[in-house]
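Apart from one protein chain that is not included, each protein chain of the complex appears where it belongs.
Chain nomenclature is as follows: A, B and C, assigned in order of appearance, with residue numbering initiated at 1 for each chain independently.
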Amino acid sequence: MSSFADQLLVLVMLINFAVLGSSRIALAIRAVAAQGVVLGLLPWLIHPFSWHLLAIMVGIILAKGLLIPWLLTGAVRKAEIRRETEPFVGYVTTLIIGALLTAFAFVFAEKLPLAPAHQGLLFVPASVATVLTGFLVLTTRRKAITQVIGYLVLENGIFIFGLLLTEAMPVMVEAGALLDLLVGIFVMGIIINHISREFSSIDTSRLTTLKE
Amino acid sequence: MTDIVVHLLLIILMPPLLLGIIARTKAVFAGRTGAPYLQPYYDILRLLRKGSVFSGTTTWVFRAGPVVTLAAIATAALLIPLGNHPAPLAFTGDMILFAYLFGLARFFTMAAALDTGSSFEGMGAAREATFSCLAEPTLFFALVVLARLTGSLSLTNMLTRAAAGNWLGTGAAMLLLTGGLFIILLAENCRIPFDDPNTHLELTMVHEVMVLDHSGPAFGYILYGAALKLFVLGAFFIQVALPFKTGVSPVDWVVFIGTMILLAIVIGVVESIMARLKLIRIPQMLVAATILSAFAMLLMLR
Amino acid sequence: MLYSLIMLPLAGALIAWLIPGDRLRPLLLPLFGVLHTALTVDALLLTPPPSPNDWIHLDALGKVVLLGISVLFLVCAVYAVGYLGYRRERSNRVLCAGLLICLSAMSLVCAAHHLGLLWVAIETTTVSMAPLIYFNRNARSIEATWKYMLICSVGIALALMGLFFLAYSTIVAGQEPTLLLEPLISSARKLSPDWLKAAFIFLLVGFGTKMGLAPLHTWKPDAYGEAPGLVGALLAGGLVNCAFIGIARIYQICTASGNAGFFLDTLLIMGLISMGFAAVFMVNQSDFKRMLAYSSVEHVGILAVALGLGKGALFGALFHVINNGLTKGVLFLSSGNIHRSYNSKNTSQVKGVLRRLPWSGGLFLAGFFAITGSPPFSPFLSEFSIVSSAFIQGRNVSGGLFLLFLAVIFIGMASTVLPLVSGEEPAETVRTPYRDRLLTVGPPLATMLLVLMLGLWLPEPLRRLLMDAAALLELRP
Partner (left out) sequence: MTAGNLIIAAILMTALSGIPALFLRNRTLGQNLATAILVLGSLIGLAGAITTLGSGRTEIYGIAWSLPFGPCEIGVDPLGAIFLLVVFAISGCCAVYATGYWPAADNPATVHRITFFFGLLTAAMALLVTARNGVLFLMAWEVMALSCYFLLSTEDEKADVREAATLYLITTHLGTLSLFAMFSLLQGAAGSFLFPPAGSLNAATPLATGIFVTALLGFGLKAGLMPLHIWLPSAHANAPSHISAFMSGVLIKMGIYGLVRSLSLFHNIPLWWGITVLVIGIISGVAGVAFAIGQHDLKRLLAYHSIENIGIIAMGIGVALIGQAVGNTILILLGMAGALLHVLNHATFKALLFLAAGAVIHATGTREIDLMGGLARRMPYTAAFFLVGAVAICGLPPLNGFVSEFLIYVGLFSGILGEGGTAVAFLALSAPALALIGGLAVACFIKVYGVAFLGVPRAEEAAHGHEAVRVMLAPMALLATICMGIGIFPRMMAGPLAGAVHSWQPAVGMTGPALTAAAPLGWITIMGLVQICLAGGVAAHFIGRLKAEPVSAGVTWGCGYLRPTPRMQYTASSFAELLVKTFAGILHPHVTSPAMKEPLPGPARFASHVPETMLEHVFMPVLRLANDRLAQLRRLQHGQLHLYILYTFVTLVVLLIWAY
């Protein structure tokens, strides 16, 4: 069973690369949605069944897999943009950096001891790698919407780690995670609309009037 | 007691004589007969009997100038030992008062000069101010040396104890010191080569040009004050340069008077054989004097 | 009791949202401000028996910060009535509601003893502030809001990661998995050190972003510069302190874990870096609101340094939390007035404030003296006790750097503030309706007097409270 979880985690990491490499925003959004669904499935594999668990799964799949992608697509449609043109760093380069970061994640994970229950699972490297990927997207992309996607990837990475604690951690913290996610995206969505209204584009590289 | 009386008599009577001797010496060098030795006395007495002319621009400062100057120099004269005899007034640190009294005299002379509002007298005051504050350190180096030499903080001891023995002990230092002091002596008393007491090219003068406007008794005081200053500083100098002492009081008085006259003659000779320095050279000479006495001090401290 | 502290403002927010009239709504703020302060004082006076395993209870640390926040909010609330009087063109529904929500979240931060709950509360403050920064609805404010939102969200996400690590460290150590503070502290020695370190780093970066430690402070000048004065005051005097509590809680756990060296050094270095950054950016800063932002960066740096020094500096740190909050309040509110009156916040246009607005100008000047640690204002006491404890501990290099940065900062601030307040007012400045009135000058004036009072006379209860709080942070050998 746990080996299957590992395969899913590998899949998650592959999706990271898909996000990194995709120039079409719609694709990136789908990729993140897929990642969300996969994460929603994961708890099933590592924890024994419980209604509580089921609730969490459903909640996650709904939020990460449907609601947020829907919000984002809406924002994209409003702002009429198809693809992330000329990012700060080229796609190939980002892919390479992504690979390096993933490697770094594995090295970092090596240094940390695991609880006996989770020996040999890829959770830690996967989550760290995903977090780093999120950072990478955030720092290399121009469009506000893509940066939101990057932020989502970051959140996913954190969530992966959260899975290790599902039973240890009280519900409300997960709720907190989701809440944060939702509210964050929600507010960002609003702001993106305003940005597009103010600047007739959501190219954040234009937002540089405030500086020394 | 007698010593004090003699001291007072000397500082009252002798100073103009020095001027007379200097003038006579110069006359001899110039091949003239020259005025009698006592000429300065006649001049002063005549001036005291004359009326005065005061410029309309002047205030009380102008009148106070000569008075305060003379008083200050006279006070200094009471602090200086003559020959081998203690000064009438002697106490720890009197050499500082001695030095500063001349400062006071200078201050009021210059004030009186500036009070006239004449550009020439201003010029003279400016030069006097500059040269005197360059001369000041030399005197104090000398005082330091003497203090260290005699282990005392009073002019009387410093000068009376500065016996010929010192020359054997620390000849080099004394030599440098004498050189320095002699330059200061000439500079402070406005003698050639620093200044010319009896030229009448105002542009070239220092002391004389400051007193251009004084007349009558005031000018008499100035003349006498100048003579007294020469006398006092001369006494200071010879007791460092020629500390001959026998210990027998009358003899020492004679020796002192003799050496003073000798000094006057020397000054006369110098004035006759030297030309006046260019004005811009004077500061350099004064700094040189300072350096000489500074070296003397270093030799002492070594 | 405690719950009312949190619920009451929420109710207020609801009412504010429902009230239709823009004129009436602002009056809710002082009303709830007073109620909240009353409740706070009450909570401070009669202490419920400490219940360690409770998710919500108020310990000395929480009390200190809560006190500061409540007073500051009251001041801003009264000010808001006067301020919104000048901003009739905007609907203030969002502003009022947001302020009250933020207040409730801040109270929760002070009371929360479950780190998850603490984190949620801090997150709420972040989110609730976003629309307030956006109050002016122009290109600059939206840019500021966007940066604030994204950077802070990233930070907060990292903090969550840190919390997960912390929780996991209990699991790895085979402890009862929990995020309650007291159990964590008592079992700190047993936690897996590696995970603890990782947790500390993520939490420091996370809450540090919120607090504005350099180089995580990048959102601060923009947000502070564009937000209205009273929002800036709450950001600098309220939210910063919430983040401080977050870090202080982690500090409690980490220092209890035995080998505290790494954690202390990290804080010390981060703090010094922040002060250095602030110093660099304050020199010839032409926008006085941005200058205040950098000053806030400086002061969180001071707090971090104080935590890093420990021992005697802890008292100073906690006292400084209050002093900095209040003084920043004065500065932001008076600078808001100046901004209103000149319709510019650039020193090239703003001159001779003392002649045009004697009260606001004087307050701004006094605030400047206070914030730069000049006696007899209270920040002097806290800053001096911090730096002196540095020297007393023989940390001369840290102390020297501390003073050096203070010196540069003073030069920078002085050369911005003094030309601002002194001299003749330029002829060509625009005339605006703003005048100094009781409602816009009274609150900062009262705060300034409070700061002065604390600088001359530290009331015994407050002093004991600070001592207790410092004892909570003390390094346990």
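General observations
The rule is short, and it goes like this: contacts are C-beta pairs under 8 Å (C-beta built on N, C-alpha and C of every residue); 3 or more make two chains touch, one makes a residue touch a chain.
Since the model is a prediction, treat every value here as computed from it, not as a measurement.
Although it is not drawn here, the omitted chain touches the following shown chains in the complete assembly: A, B, C.
Note on the undisplayed chain: of the listed residues B:75, B:249 or B:272, the one touching it is B:75. Here one chain is not drawn; of C:35, C:94, C:283 or C:439, the residue touching it is C:283.
Along chain B, the points of touch with the absent chain fall at residues 48-59, 61, 63-64, 66-68, 70-72, 74-75, 78, 89, 91-94, 96-97, 99-101, 103-104, 106-107, 110-111, 113-120, 122-123, 125-127, 129-130, 132-141, 143-144, 147-148, 151, 153, 202, 212-213, 216-218, 221, 283, 290, 294, 297, 301. Within the entire complex, the positions of chain A that touch the omitted partner chain are 88, 108, 111, 135, 138-142, 147, 204-205, 207-212. Think of the hidden chain as still there; on chain C it touches residues 146-147, 150-151, 154-155, 158, 194, 197-198, 201-202, 204-205, 209, 215-216, 218-219, 221-222, 262, 266, 280-281, 283-284, 315, 354, 369, 372, 374-376, 380-381, 384-385, 387-388, 390-392, 394, 396, 399-400, 403, 406-407, 410-411, 414-415, 418-419, 422-424, 457-460, 463.
In this text, only the chains that are shown with their structure count from here on.
When chain centres are set by their Cα atoms, the one at the greatest distance from chain C is B. The centroid of the Cα atoms in chain B and the matching centroid in chain C are 77 Å apart. Residues of chain C in contact with at least two other chains: none.
Residue ranges of chain A in contact with chain C, taken from their complex: 111-115, 131, 135, 138, 144, 147, 151, 154-155, 157-158, 161-162, 164-165, 168-170, 172-173, 176-177, 179-180, 183-184, 187-188, 191, 194-195, 198-199, 204, 207, 209-210, 212. Residues 116-117, 119-120, 123, 127, 130-131, 134, 139-140, 142-147, 149-150, 153-154, 156-157, 160-161, 163-165, 167-168, 170-172, 174, 177, 179, 192, 194-195, 198, 221-222, 225-226, 281, 285 of chain C are the ones touching chain A in the complex.
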